[in-house]
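Missing here: one protein chain of the complex. Every other protein chain is in place.
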Amino acid sequence: MAGGGGGGGPLLVLDDVSKRFGGLLAVSHLTLTVRRGELRCLIGPNGAGKSTVFKLIMGFERPSGGAITFDGTSIDRWPTWRRARQGLSIKMQIPGIYPELSVAANMRVAAQYHVRGGQMEEAIGRLLARVGLAGLGHVLTKNLSHGEQQWLEIGMALSVNPKLLLLDEPTAGMGPGETGATAQLIESLNADGVTILVIEHDMTFVRQIARTVTVMHLGQVFAEGTIAEIEAHPGVTDIYLGKT
Amino acid sequence: MLDVSHVTAGYGRTMIVRDVSLAIQPGEIVAIIGRNGVGKTTLMKAIIGLLPLVQGTISLAGAAITAAPANDRAQRGIGYVPQGRGIFPGLTVEENLEMGTLINARVGGERRHDVAFQYFPHLAERRRQRAGTLSGGEQAMLAIGRVLIGRPTLMLLDEPSEGLQPNLVQQIGDDIKRINAELGTTVLFVEQNIELVMNLSQRGYVIDKGQVSATLSVAEVTNQDALIRHLTV
Amino acid sequence: MRRGGWLLSAENVAFVVFLSFLLVYPLTTDEFSVLNTAYFMAISLMALSLALIWGKAGILSFGQTAFFGIGGYLYGIYTLNVLGSGATWIGILAGVVAGAIVAATLGYFMFYGGVNDVFVGLTTLALTLVLQTFMAQTAGSEWTVGEARLNGYNGMYVPQISVGDAPLYGKPLYFLYLAFLIGVYLLLRWLSGTRWGYGLLALQENRPRTETFGYNVRLMQVQVFCLAGAVAALSGVLYASWGSYIDPSSMGITAAITPVIYVAIGGRRSLTAAMISSMILLKVSQSLASSAPQYALVIFGLLALLAVLFVPEGFMVAVFNALDRWVFRRPPANHGGETNDATPGTRQVS
Partner (left out) sequence: MLDGVFNALYQFQVSFSFLLLSAIGLAVIFGMMGVINLAHGEFMMLGAYITTIVATAGVPVPLAMLLGALGVGLFGAIVEILVVRRLYGRLLDSVAATWAVGLILSQGMLILTGPSMQGISSPFGSFSVGATSYSWYRVVLGVIALVLLGSLYLVFMKTRYGLRARATIQNPAIAQALGVDTARMYTITFALGSALAGLAGGLFAPTATIVPFFGTNYIVEAFVTVIVGGANALVGTPIAAMLLGAVNAALGTEFGLYIGRVGLLLTTILIIRVLPDGISGLLDRWRMRPTGTRSGK
């Protein structure tokens, strides 16, 4: 399906989901629907609960209440690996690459459940080219630059042919050039039909890529709409300035 | 007071802060502002010494501390209030305060919990309570009160407003101003909360993508429109 | 990924030289040395087992000696009770399966319980020591299983491996052991290159991340623990039948530490280094044993300490890497069996 508007049916549904850590309610009765083909940004001030939402979707944390449905199936009781095989994929905030393995080995580790052995080399080459790392397969991953490591991780997350790709701060620590390239990459992935949910702080980046923006605040959805609507929303400015 | 010169620092091969220079005079209150994820917290960690520098130098009151470990910098007089407060949840309020006694230990002198209670009387009622059970506002007070015990010459505050209700933000700002005025403590703080920046700072630096992108005068740090340009979405 | 010449690495050359030597060796020496070397090969399977569990999967297990003992005892109990042709072969299988079952059970409790890292070491060491103390008190005549008398520290008699009714001796025994050693080695090297083997490398570095790529991490941990237990049990079977004897000291603390020491010195990430260095160190240890066995262990302890502190990849692997770089002109090959390159120091963060 063509990228853009997000006219497909619901792919991921979080229904009244909460997560409590001790005395802290990190996610509070959150309801959120991601539709097939969407490219959506999740923004909000520090501590709004964005990364916790990703952890709940991926199964690193279990919700204290509420239900998560993915692709029409309730996945609440599934371990992480099963969610992954069902088409959920993540690029984490803290780099989730294997520094002691080569770039190609990293890709292979990621792709093994989704690419047949015979097509592995070809698939790895294609994916590395896609994320701008062509020809670097033999490099030891810890020797990549920071931006390259981020792209590698996007490539790894992509190699599983995800139905939904979760990107947690894909441009963190990148310079302006790298940020722009990353935005283009994400747009082209979405144009190819990958549904993407991305947490990002860099608003230039958000403006460039986002069709829909969800603003989180205090563990809840605070506002939702197009980037223009969000920028015009007086409350959103206020929460960023700490007024509410 | 504090001289940060051409500092580059980061994690592994990732340089989050690049070639940053700051100069803070004794008695000043200076803000570091910028959006999420631009390197403000990394800069604070580099100043207190929790992150080694790749390049650059730091000196405190004329003495080079570039290579000193964090505990040494604290003992030389820096009181660090980290992002998320960094209180010890399993220790009582009183024990948390006691942990501040090593700050400025080079100078020595009497270290009494009264200083903290003087500015945050609310803490006195909770002194035997586990710090982990305090509310967010109380934890913020505890984190500042804890460093006050050692009478730091320089306080580093990393987002003191984080997670606080607006009235508490106002309160904390006033408290910090009183501390600065009455104890003469120099204050360098990282903040995104515009109210607090306007309430507190005498001048400021803007950080963007790991670098100082602008310096702000008194007029600019109290001008809402100027700040909004640097801070908002 | 590079293709051409990937077989030509220091590690592979070392293996070929090692294998050639072992194939030729029996033709050049006396019966005693041949049997003695067969003994080394039996013990070296322990090193392979440890290189698999510790080097490939990042699980430090001190329980391999427990599985070693279980294999040896079970083999003995089976072959003493079931006589007739072919019994010893099924006995070998029985020992190996017993080791695998115990390892799988313990592994289930540990890994599905969420126990990892140091706690696995502690738990497996406790298993080893408890099994030893249990076997130590079986001297009484009530501790018999059918025809097999466990016999505490006096040791249990264990039948030798036989073909028909004739026990294997000399060169046939030697080549049988060689076949076991090389067979297991090749199996493990093959497994390291499969999807499963790559998964192990990945989970060793980052378990939660590896789960997000669809790997059932806990199950894989149980699987590799079970496989390593089976290899250790095979080692125990071959050891027991070689000497017609097993006693609880084979599960003692010294028995538990020596393979760890051998593998730490040689290099835990390389099956080849672990296997070859354990053969060499066993030989050295035996040469010293007649004069002063305790000196050998002190020296090995110091070597292991130096290795951990200063050459964490292991002495033999360090040599392999140096040879790869300077002789074979290729990047070191001990990262997932893939070639890789550590050269691009020129690129900078923008």
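Each chain gets a letter, A, B and C, in the order it is written, and its residues are counted from 1.
We adopt the following convention: contacts are C-beta pairs under 8 Å (C-beta built on N, C-alpha and C of every residue); 3 or more make two chains touch, one makes a residue touch a chain.
Just so it is clear, the structure is predicted and the values come from calculations on it, not from any experiment.
Specify the residue from the set C:Gln137, C:Thr194 or C:Ser287 that touches the hidden chain.
Reading the full complex, the residue touching the unseen chain is C:Gln137.
Which listed residue, B:Gly10, B:Gly56 or B:Gly137, touches the chain dropped from view?
Considering all chains, including the one not shown, the answer is B:Gly137.
Touching the hidden chain in the complete assembly: which of C:Ile253, C:Ile280 or C:Leu323 does that?
Only one listed residue reaches the unshown chain, and that is C:Ile253.
Against the chain that's been left off, what residues of chain C make contact? List them.
Counting only chain C, the missing chain is touched by 54, 58, 60, 106, 109-110, 112-119, 121-123, 125-127, 129-130, 133-134, 136-137, 252-254, 257, 260-261, 264, 292, 294-295, 297-298, 300-302, 304-305, 308-309, 312.
Against the chain that's been left off, what residues of chain B make contact? List them.
Here the touching residues of chain B are 48-50, 69-71, 74-75, 80, 82, 84, 86, 88-91, 95, 98-100, 102-103, 105, 132-137, 139, 146-147, 150, 162-165.
Just so we're on the same page, only the chains that are shown with their structure count from here on.
Which chain has its Cα centroid closest to the overall Cα centroid?
When every chain is reduced to its C-alpha mean, the one closest to the whole-protein mean is A.
Averaged over CA atoms, how far is the centre of chain A from the centre of chain C? Could you give it in whole Å?
The answer is 42 Å.
So how far apart, in whole Å, are chain A and chain B when each is placed at the average of its C-alpha atoms?
About 32 Å, centre to centre.
Where does chain B touch two or more other chains at once, residue-wise?
13-15
Which chain C residues sit where two or more other chains touch them?
Within chain C, residues 349 contact more than one other chain.
With touch defined as at the start, can you tell me which chain A residues reach chain C in the complex?
Per the touch definition, chain A meets chain C at residues 58, 60, 79-82, 84-85, 88-90, 92, 96-105, 108-110, 112-114, 117, 121, 124, 136-140, 143-148, 156, 160, 175, 177-178.
Taking the complex as given, what residues does chain C use to touch chain A?
Interface residues on the chain C side: 1-2, 195, 198-199, 201-202, 205-206, 208-217, 331, 335-336, 338-345, 347-350.
Which positions of chain A touch chain B when the two form their complex?
Those residues of chain A that touch chain B are 22-23, 43, 45-47, 142, 144-146, 169, 172-173, 175-176, 201-203, 206, 230-231, 236-237, 240-244.
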